[in-house]
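Notes follow once the structure below has been shown.
A single protein chain has been omitted; all remaining protein chains appear in their positions.
This part shows chain A:
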Amino acid sequence: MTTIRVLIADDQMMVRQGFTVLLNAEPGIEVVGQAVDGLDAVAKVAELDPDVVLMDIRMPGLGGIEATRLITEPAGATVKVLVLTTFDLDEYVYEALRAGASGFLLKDASAAELAQAVRVVADGDALLAPNITKRLIAEFSRMSGAPRAPLKERVGDLTERETEVLSLIAQGLSNAEIAKRLVVAEQTVKTHVSRILLKLGLRDRTQAAVFAYETGLVRPAGY
């Protein structure tokens, strides 16, 4: 098992040090660096090439959302961003997801939750906290207005099967669950997922879920 290399970006020293201690205590996770604000985070990612960045949304200067955008935008960037929020799951968390974050976590999460989040995000096979993520995306994609036409066109590039898989991703299902639902091998699902991401130019399943809601492929149920 390879070690997951983590960078922590938060303007508060206490938070950075706390998370460093907690994560270093976990097997298979190593904190390789700390950044004090958004700009520093962008620079440290380039320098240290971590697997996962824990990113505070609120930071002076360059905020977490912009920093996430800068870190995840370059083609071929593989680093995953896990957004930290003090408060709750508001549209800024959603903005961070749209900007390229792979998941989010409340700052008062337990050490176990923190480590699990880092592992899920690094692995990339499942949505982090699928139900909450789904609800958050559904709620805020609805507020962001009508589906954007250029996005919608890109759905046309997908095969019928891929569209089906995409909508299941958006409902928060993991690869294994999708495989069970469609009665295919998990490996087949993995292939579908990577093809979907490639065709749509998306970096991970969180982005795929955001995309599915924003194009109206998946309708938020119960809203």
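Here is the rule we use: a contact is a pair of C-beta atoms (placed from the backbone, for glycine too) under 8 Å apart; a residue touches a chain by one contact, two chains touch by 3 or more; residues count from 1.
As a convention for this text, contacts and distances are computed from a predicted model.
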item: Among "Sugar ABC transporter permease", "Protein-export membrane protein SecF", "Sigma factor sigB regulation protein rsbQ" or "histidine kinase", UniProt-listed name of the chain not shown; value: "histidine kinase"
item: Chain not shown: contacting residue from A:Thr3, A:Thr86 or A:Gln187; value: A:Thr86
item: Residue of A:Pro27, A:Pro60, A:Gly76 or A:Gly156 in touch with the missing chain, whole complex considered; value: A:Pro60
item: Where the missing chain touches chain A, by residue; value: 11-12, 14-15, 17-19, 21-22, 25, 57-60, 63, 86-88, 90, 92, 106-108, 110-111
